[in-house]
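Heads up, one of the protein chains got dropped from this complex, but the rest are sitting where they should.
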Amino acid sequence: MTDAVTVPPQTGVTAVVEPPPVGAGGGRTRSRRVAGARDLIIRSLVPVVLALVAGGVLLAILGRNPFTFYSNVWQGGIQQGSWEDSAMRAAPLLLIGVGLTMIFRANIWNLGYDGQFLVGAALITGLAPSLASTPNVVSLVILFFVAMGAGALWTIIPAFLKARYETNEIITTLMMSFIGVGVANVLVKGPFQDPTVNIPQTRVIPLNRMLPSIPGTRIHVGVLVALAAALLAAYVLKRTSFGLRLHVLGANPRAAAHVGINVKRLIVMAFLVSGALVGAAAAVDILGVWGYMRANWNPGYGDTVIPFVFLARLNPLALIPYIAFFAVLSNGGDLAASNANLSTDFLLVLVALILLFMTVIEYVGRRRDLGGSYLTPGLKKALKAPLFRRRGKQQQAEHEVAS
Amino acid sequence: MNILHFAAASNIFSKAVLTSLIAGGVVAGVPLMFTALGESISERAGVLNLGLEGMMLLGAYIGFIATYYVHSATLGFVAGMAGGAIGSVVMVVLCVWLGLDQIVVGIAITLAGEGITSVLQGAQFGTTYPRLGAPATAAIPGLDKIPVLGPSLFNQPILVYIGFAFAGVLVWIYAKTNIGLNLRAAGEKPEALDAAGVSVIATRSWAAMATGALAGLGGAYLSIVGAGVFTPFMTQGQGYMAIVITMLARGRPMWILFGSFLFGISLSIATALQLAGINISIDVINMLPFIAIILALLIFARRSYLPPALCIPYMRGAR
Partner (left out) sequence: MPPLAQRERSELGPAPDQAPAVELLGITKSFPGVLANDNISLALPSGEVHCLLGENGAGKSTLMAILAGMLQPEAGRIKVAGEETRIDSPRNALDLGIGTVYQHSTLIGPLTVVENLMLGEGRRLRLDFAGTRRRLKEFGAMLGVEIDPDARADELALGRQQQIEIIKALWRGSRVLILDEPTSMLTPQAVVELQKVLERLKSSGLAIVFITHKLHEALAVGDRITVLRQGRVTGEISRERVRLSSPEELEAEIVRLMFGESGKPTDELPELSVRIEGVKHAATTAGEVALELEHATAAGEGSQPGINDVSLALHLGEVLGVAGVDGNGQRALAEVVSGQRRLSHGEVRYLGAPVGKLSVAQREKLGLRYVTDDRLGEGIVSSLPVSLNLVLKRIGSAPYWRRGRMHTEAIEQDAKRLIERFDIRTPSAQARAGTLSGGNIQKLLLARELSNESKVVVFHKPTYGLDLKTTRIVREMIGHLRQGRAALLISTDLDELLEVADRIAVISGGRIVGVIDNGPGAAEQVGRLMIGDVTLGVQEAAPPVGQQA
């Protein structure tokens, strides 16, 4: 491979001073790397801890004992075999998390996970009885693909609108989600209704037709499917051209077009992959745990998974421990909430707190990186005069002006 | 059977049905109207407020309990505005001042609003859902006797008239005042506003607070007047509907009124359909507004306009 040009040798003219790179990536000393890892751990754990503490405070204000609450969480989440339930609860959470990770990498917001999940779930509970005569493994695989296909299908309209017209996908996916909830209900109450019962629900898949368990436990193999998906996603994102294209699209969409990435096609692919993973979550949950579907059922997994997707910095492997943690919290939280005579929606509050603390910690971390001051002084100044300058970020920005 | 037979066979154009349709459209449209008008202020200034759903719920709950305990709808509305404003304070501090991601914070506010109001409702009232009495309406003499339109448009609580008037005021503010100009500049090109010596941060902060207050007002109207009760998650996506209305109306207040009314009809069409003798399942009816939105977006995709600086935090000196 030949280059067109050789650069002429340096002359005696003095060069403009070259600044050292800010926040350099490579060539760090060992101590800097250790500090970096410590920073990472802090940024990953502190928001969760703060949220739990804040949640405890909230409980106290409501007149409930936070210590009882959290020990109930532990009880109901881990002890006496509950950990197996938590593991099974983690399966759909992880799959949805991976699906969101992949598409958030491209800076595309798929917020339609509820609709994608429910449509997939409805279809497989409805179609399962017709497959009664096919061999078990075949039927499970088919149902898996049906769910994935349904999830992917439910992203087509938002994908098309965004690719073609740059329509804001937040709105379109949300709208499709509401529609999906309705469609699932219509299906469950209509063609998939179990004719033998009075309540609006589908027929129940017999136990021997559901996902087999991991030998020695009660946990169904769907959990392994979820783990495999996370591993595969991590590999794709880090080492394949598809993963790099997603990254470029997310980091700089104009650059993506400039360097020759087919942006429209990539947007649609990202949506399809994301939707398919959400559909897989539905398959794992229905075929592994429930076996049937009731009308007006919406476990709302996606909402609760989002903060952890970000805390894991869009890394599917890092997501696994977070999901595990949340599965325990969620499972145990059911018991704790009912014991405390509190709505289970309290979990939503905890999740929101994690999100909020996470964004704040990110900000603090960013400013520290750039040598700026901590949050409090800046906030004090901001309260005095909204026209405040943020030194750290501005210094870097000013540097841009100067060079 | 073609649509004309269908129309004739049912009572779809009977007076009762039409009145119910339009009245329902107004009642259901008012929360949307307030919220969407509020969102138009933020969006004009470059702030995308995804926490509307949470702010509406906060306003709905706080407004509800204020009215329930103090027996004054007016106080309830004010309390609702305060509730919504609290939600937007988070937005102001984290997104406008600190420049954090508007979408993530918006989602957090919605989740927090949904969760907190549900928990508080449960903690306060357990499993009962106390109802409020019907609110006082003010009839405009003469006009309220017009068939069909009369009772729906001219016999409503005073707040509704204030709402209509507010839309007109907003038109004036946008076109003829310094505030309006500053808002627009903040959304189009904040560097220009900064260079002109106006604080972009202050402009966006006030805009976001106004949005929160109006969304809270919309939510309060929903719980106090619309339903007379507070149930968790009662907004059912209306916050997002408001964002869509604002987008499609390109931020223009009169079009927002119109759009809110249309979507209000789709929200309240269940009663009218019953009256018309048309039997469609409740699930389909609930989907209609969203299907309508998707269709509208598919048809008008090219024409929705968002300010260039939307969602981008302003940092002086950055490019």
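Chains here go by letter, A and B, matching the order in which they are written, and residues are numbered from 1 within each.
Everything that follows uses one rule, which is that contacts are C-beta pairs under 8 Å (C-beta built on N, C-alpha and C of every residue); 3 or more make two chains touch, one makes a residue touch a chain.
Here the structure is a predicted model, which means the values were calculated and not measured.
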Which of A:I214, A:A257 or A:V289 contacts the chain that the document leaves out:
A:A257
Just name the one of A:K162, A:H220 or A:R245 that touches the chain not displayed here.
A:R245
Contact with the hidden chain, among B:L75, B:L149, B:L181 or B:L262, goes to B:L181
Chain not shown, touching residues in subunit A:
1-8, 11-27, 239-242, 244-245, 247-248, 251-252, 254-255, 257-262, 371, 387, 395-396, 398-399, 401-403
Determine and list the subunit B residues touching the chain excluded from the picture.
176-179, 181-182, 184-185, 188-189, 191-198, 316-317, 319
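Everything that follows uses one rule, which is that only the chains that are shown with their structure count from here on.
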In the complex, subunit A residues that touch subunit B
62-63, 109, 111, 157, 161, 164-165, 167-168, 170-172, 174-176, 178-179, 182-183, 185-186, 189, 303, 306-307, 310, 342-343, 345-353, 355-356, 359-360, 362-363, 379, 382, 386-390, 393-394, 397-398, 400-401
Looking at the complex, which residues from subunit B come into contact with subunit A?
50, 90, 93-94, 97-101, 103-105, 107-109, 111-112, 114-116, 118-119, 121-123, 199, 201-202, 205, 232, 236-237, 240, 243-244, 247, 281, 283-284, 286-287, 290-291, 293-294, 297-298, 301-302, 304, 306, 315-319
